[in-house]
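With one protein chain held back, the other chains of the complex are shown just where they sit.
Going in written order, the chains are labelled A and B, and every chain counts its residues from 1.
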Amino acid sequence: MSLELKNVNYTYNPGTPMQQVVLQDINVTIEKGEFLAIMGHTGSGKSTLIQHFNALIAPTSGQVLFEGQDVFADGFDKRMLRSRVGMVFQYPEHQLFEETVFEDICFGPRNMKLSEEEVKARAEEAMKLAGVPEIFRERSPFELSGGQKRRVAIAGVLAMKPEYLILDEPTAGLDPGGRDEILDLLKNLHEQSGISIILVSHSMEDIANYAQRILVLNGGRIVLSGTPREVFRHADELSGYGLSVPQAARIMHALKEKGFDVDTDANTVAEAKASILAALAKRGVNVGKAGEADA
Amino acid sequence: MLKDMTLGQYYPVDSMVHRLDPRTKLAGTLLYIISLFITNNVVGYAIAFLFLCLCIGLSHVPPKYIIKGLKPVLVLMFISIFFNLFFIKGEPVLFSWKFITITQPGLRQAILMAVRLVFLISGSALMTYTTTPTALTDGMEKGLGFLKIFKVPVHEIAMMMSIALRFIPILAEEADKIQKAQTARGAVFDEGNVIQRAKALVPLLVPLFISAFRRATDLAMAMEARCYHGGDGRTKMHPLKYGRNDMLVYAAFLMYLALVFISRKISIGL
Partner (left out) sequence: MSSIIRTDKLTFEYTRKDEENKVIDTVRAIDEVDLDIEKGDFIAVLGRNGSGKSTLAKHINALLYPSGGTIWVGGMDTKDDAHLWDIRQTAGMIFQNPDNQMVASVIEEDVGFGPENMGVPTEEIWKRVAHSLEAVGMTAYAKKSPNHLSGGQKQRIGIAGVLAMRPQCIVMDEPTAMLDPIGRREVIRTVHELNQNEHITVILITHYMEEAVDADHVFVMEHGKVKLSGTPKEVFSRVEELKRLNMSVPQVTELAYELKKSGVDLPDGILKIEELTEALCHLS
């Protein structure tokens, strides 16, 4: 059970003077149940890449395989694919259009030609899953705040019961509180509902906290791939791609240079804290009430 | 689709035609179009053709770009040829088979109309190739300024035009994104009968309109913040001023018009 891009190349406007190679030789397999993050600066090809996963863009050469089947083969049911590989675009404003929140969430399942009862039941469930408050049900989606609109947009895709959920910068433009809420929602969907999450994000700190695996894209190629620990080891290389590592990792590197025996793979505040406390203890520094606080 | 539009596209080179005042080019194009409707024989068209070639030559715009600009009107041209060729009655009949009759006046009219259309589009295309959209709106604003006494909001119309030009590519891109977002939710835009297709557009048009209104509100506020308060007291980065070349061009156009008029009196039997 997997979603796979095999030797995918994508060229924009091929055969014209405007020709532009966007993706080159992409090979990715996403297993069911994964939490994958894709990072890369603007123009690295990440938006084009994710649109291949649910057949919104056809590769110039290469294959997109869903459970081993070529999604661009004749007779392949793309509508089925799009319900099983859900995609939430960056701005919820691009998909909300119905008069009420509930009707908007019904749009996806209705396109699947399900019975009206099934449509409603799914919308109901998706609202709960995405944490859309009950009082919003009859409201217009356009009256909601940025964070709430995003929840409704996610619910609209969840109502199709996807096994994979792709999200393009789902936290862009939200304030820190709103951002944490959306990321926690994704974490819950991943852990409790077993949905594979594919997250495109600029925020290294968010990626370090949530993703199991990272793909780094630069100039249309996959240049790094691995766990957050593995990828964030390449701080210099990443900065060459216009990306950075989480600040926690930079702190650990700076401390290492100063002779502290710390874990340079620590990427989150919690990991960094534990490692620094251990290093200080080794040096015999008295850290007062350490251990009794929150060890 | 919007990307293929040649009309309104600017070909960035430096030439004498590019440097002309936009009002000169607007008036020139208008005069040229009028001349095409005055002409009624081959001599006139030959003069019009030579004059067009002269202008294209001076503009440094490659002729193949002018020809490319004709593509969108090909269909219109064929329809015009078709109707003139088969439906104009008269003598002598050149060709007749079952219900199809082609007469000499029909053939003549078909050719002349097609040529007229080609010249008309080429002339207008030359203007847009050599004039930036901003210069064009500036030219219209100043050239049509006299309409203000009839309470026509000339400045506002010109401002609207230039803002529309700025936002067409942005909204086209946005429409593409919305279409993809809805396709990802299982929407289908190219199936079913006319009514079903029209209905399928609702999930596309609603977000597009809402976005356009939101952009309009934002833009209005940003313009106000930058002290925009209509055309009164505004200065220009590119104030329009007629130069020696503009006068020359106006003179050339008058001579050309005179020639076209004279050509009407010439009859060489066609």
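By our rule, a contact is a pair of C-beta atoms (placed from the backbone, for glycine too) under 8 Å apart; a residue touches a chain by one contact, two chains touch by 3 or more.
A quick note: this is a predicted structure, and the numbers were derived from the prediction, not measured.
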Missing-chain contact among B:Lys64, B:His229 or B:Lys265 belongs to B:His229
Hidden-chain contact residue, picked from the options A:Thr11, A:Thr100, A:Thr227 or A:Ser244: A:Ser244
Thinking of the whole complex, not just what is shown, which of A:Pro14, A:Gly173, A:Gly194 or A:Gly240 touches the missing chain? A:Gly173
What does the interface between subunit B and the hidden chain look like in terms of residue numbers? 132-134, 162-163, 165-166, 169-170, 214-215, 218-219, 221-229, 233-239
In terms of residues, what is the contact footprint of the unshown chain on subunit A? 41-43, 145-147, 172-179, 202, 205, 242-244, 246-248, 250-251, 254-255, 258, 260, 269, 272-273, 276-277, 280, 283-285, 287-290, 293-295
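One rule holds in what follows: only the chains that are shown with their structure count from here on.
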Residues on subunit A engaged by subunit B in the complex (per definition of touch): 51, 54, 56, 79, 82-83, 86-87, 89, 91, 93-97, 107-108, 111-112, 142, 156-157, 160
Contact set on subunit B toward subunit A in their complex: 174, 177-178, 180-188, 202-203, 206-207, 210-211, 214
